[in-house]
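Only one protein chain is missing from this complex, and each of the others stays in its spot.
Let's look at chain A:
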Amino acid sequence: MHWHDKLRQVFRDALDLGADAEVDGLAYRAVPAWDSVGHMRLVAALESEFDVMLDTDEVIDLSCFDKACEILSRHLDG
């Protein structure tokens, strides 16, 4: 499975979005589940699933699915 698909699954699980939910256009605060609390759940899930540790700026910058891909690709390539 490509890591983008794994990331989509992390989003669906962490934000309780349902198995087939569209994730790619998703943005922080655009859906009720992705509120401040959901955000911390998402960060925790992403970190444990990919075994990475984001820095504070990255936690704050992670404001949409595309941004999550960008941040994660830095960690996975590095």
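Please note the rule applied: a contact is a pair of C-beta atoms (placed from the backbone, for glycine too) under 8 Å apart; a residue touches a chain by one contact, two chains touch by 3 or more; residues count from 1.
The rule is simple: contacts and distances are computed from a predicted model.
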item	value
"Alpha-glucoside transport system substrate-binding protein", "Response regulator", "Long-chain fatty acid--CoA ligase" or "Tripartite tricarboxylate transporter TctB family protein" - which is the UniProt name of the missing chain	"Long-chain fatty acid--CoA ligase"
Listed residues A:20, A:55 or A:77, member touching the removed chain	A:55
Chain A residues touching the omitted chain (full complex)	29, 35-37, 39-40, 44, 47, 53-57, 59-60, 63
